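Read the structure below first, then the notes.
A single protein chain has been removed from this complex, and every other one stays in its place.
Note that the chains are named A, B, C and D in the order they appear, and that numbering of residues resets to 1 at the start of each chain.
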Amino acid sequence: MIVLSTLAILAAMTMAIIRGLRGPTVYDRVLAVNMFGTATVLLIAVLGFLTGRPDFLDLALLYALLSFIGTVALLKYVSYGDLSSSEHPEEEEDTWTW
Amino acid sequence: MSRNVILRIATKVLCPNIFLFALYVQFHGDYGPGGGFQAGVIMAAGFVLYALVYGLERTQGVFPPLWGHVSMASGAFLYAGVGVVTLLLGGNFLDYNALAVDHHDGQHWGIFTVELGVLLTVFGAMISIFYAFAGRRGLD
Amino acid sequence: MEFVFGYYNYLAVVFLMMLGFYIVVSRGNLVKTLVGLSVFQTSVFIFYISLARIRGGTAPIYVEGETLYSSPLPQVLILTAIVVSISTTALGLAIVVRIREAYGTIEEDEIDGIEYAEEVGVPDIRWS
Amino acid sequence: MILTEFVDIALLALLAITGLALLKIRDLVAVVMLGGIYSLLCAGLFLVMDAPDVAITEAAVGVGIATVLLVGALTLIEREERPSQHSRALPLVVVLFTGAMLTYGILDVPPFGEADNPVQEHVTPRYLEEQEEEIGVENVVTAVLASYRGYDTLGETTVIFAAGIGVLLLLSGRKERRAGSEEDAS
Partner (left out) sequence: MTEHLPVLQVAIPMMAALVSALIPRGRVAWGWAVATCWIGLGISMLILGQVLAGGTISYELGGWAAPWGIEYRIDHVNAFVLLIVSGIGAVVAPFARLSLEREIEPSHLPRFYAAFLLCLSGLLGITVTGDVFNLFVFLEVSSLTSYTMVAMGQDRRALTAAYRYLIMGSIGATFIVIGVGLLYAMTGTLNMADLAERIPEVASTRTVPVAFGFLTVGISLKLALFPLHLWLPNAYTYSPSAATAFLAATATKVAVYVLLRFFFTVFGASFSFDVMQLDYVLLPLGLVAIFSMSMVAIFQENVKRMLAYSSLAQIGYMVLGISFASVTGLTAGILHLFNHAVIKCALFLAVGSVFYRIGSVRISAMAGVGRQMPWTMGAFVLGGFSLIGVPLTVGFISKWYLILAAIERGWWPVAGLILITSLMAVVYIWRVVESAYFQPAPGGRESAREAPLALLLPTWALIIANLYFGIDASLTTGVAIEAARALLGVGS
């Protein structure tokens, strides 16, 4: 069963890479990267069981938390051209509390 | 980006979790993978996410650039400081055994402190570098 | 067959090393060069980690019922090397940004052209 | 454990494909994305090779910082690489020669994964066996990193500090200066 899922995940990764290579638009590539990240999280989880060390799921957690930062940065660059702006500051609601 | 409600809410939910995870990676480093460097990067990534969604200005209000510079220098200073303390206590540089009577305790304190130093430096440096890139005026 | 089994990792490392090195020395775009540099360095990381690996062993974090662990030393070295690599990339990118502001381009050919034009009229032998 | 080997080989193959794509693709945005994929693949590979600490570091750097830094730089430069007029012959010769040398040298490195390699037999055993007594943490990598070779880590911390200082020196202040306005000093 684990063998099968590993193979399936590797196949998914390959396909994601192919989409990432071929593009043609930025959004295709962003989706590919995102999907690739998800596949990697799964691969790590499966490998954890494969190698008998499920405590390394930390790594999967890290991906799940962080992988989307790069995507946000890229998309912000593509649509706004910079990273520092906060568009429409007048609409900003000021309810942030820690 | 204020129209992107989902992104803003998701960020609000994610950021505290990222910081919590950073602390977990930092303090769980003795038992599992992780340590100061990884924790510093993760923590900085949390601020980066916040800056991406809520703007650089607001992030610098929460965490001023100067703090980053101080954190960057003080972390490495803390690390080297442990070395100096061990010198003063009669050991070699960074010989944590000199820190406590029981060498296990000494090693634990030493490792804890230097990992904290690494965290501070990495976090400060990464934040400062991000601020420097994001704060620079773009193409004309 | 035994040869392939024992060396495929190292041979893959050599391939990636050549690839990264080629990107560094053949590309004129300054950002591309930096990306190539990190591919080049990453191949070395894989080499070290391959050295540490022991078949049938497990990661060097104590766990009950395991006695065969991979070597922690190369892993520590590579942790340091990764940090060095990202530091170099960050500094290199900062320099590239400044170059873009000063020259208006990040293509090596064009920068060379601009610098050459600046020096024309001055008896100067160009070595680069 | 043949499956681990298989995953290993598959990841290496994917790395090679991604690397070739990095060489070919000119759109720097795509390069950044593929760089992210490259880094993810490396992290997976490190995990398969029993180096979770390295994997987590590569992952944190790759997805958390490197991509964002590259994008941050892209906002300040052009995103398209122009075809280079460089001659390809000399770089190719240099690279092929280096590769040939390395292949030649690597053939006498002890085979991958054997337990009687010098790497496993000389310095390593003390870390694995005495660490429990001498330091007493579960993660041997942490013990070596922070204690046995703690001084290297101090150097590493200093490297990060040096990079931080360098980036601040290069990018802070003088923001208003425009391209081409710099005067020649000599």
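Operating definition for what follows: contacts are C-beta pairs under 8 Å (C-beta built on N, C-alpha and C of every residue); 3 or more make two chains touch, one makes a residue touch a chain.
Being a predicted model, the structure only gives us computed values, none of them experimental.
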{"item": "Chains still shown that are in contact with the chain withheld from the display", "value": "B, C, D"}
{"item": "Touch residues of chain C, complete complex, unshown partner", "value": "17, 21, 24, 30, 33, 37, 40-41, 44, 47-48, 51, 73-74, 77, 80-81, 84, 87-88, 91-92, 95-96, 98-99, 102-103, 111, 115, 118, 122-125, 127-128"}
{"item": "Absent chain, residues of chain B that touch it", "value": "69-70, 72-74, 76-77, 80-81, 83-84, 87, 91-98"}
{"item": "Sites on chain D contacted by the missing partner chain, in the whole complex", "value": "101-102, 104-110, 117-124, 126-127, 147-152, 155-156, 158-159, 161-163, 165-166, 168-170, 172-174, 182, 184-186"}
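Going forward, only the chains that are shown with their structure count from here on.
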{"item": "Of C-D and A-C, whichever chain pair has more C-beta contact pairs", "value": "C-D"}
{"item": "Gap in Å, rounded to a whole number, between the CA centres of chain C and chain B", "value": "25"}
{"item": "Centroid spacing, where centroids are CA-atom means, of chain B and chain D in whole angstrom", "value": "21"}
{"item": "Shared-contact residues (touching 2 or more other chains) in chain D", "value": "50, 52-53, 55-57, 60-61, 63-65, 68-69, 72-78, 138-139, 141, 143, 145, 153, 156, 160, 163, 167, 170-171, 178-179"}
{"item": "Chain A residues counted as touching two or more neighbouring chains", "value": "51, 53, 55-56, 58-59, 62, 66, 69, 73, 81-83"}
{"item": "List of chain B residues in touch with chain A within their complex", "value": "1-3, 7, 12, 14, 16-18, 21, 24-25, 28, 32-34, 42, 45, 48-49, 51-58, 133-135, 138"}
{"item": "Residue numbers on chain A that touch chain C, as the complex places them", "value": "51-53, 55-56"}
{"item": "Complex contacts: residues of chain B adjacent to chain C", "value": "31-33, 37, 129, 132-133, 136"}
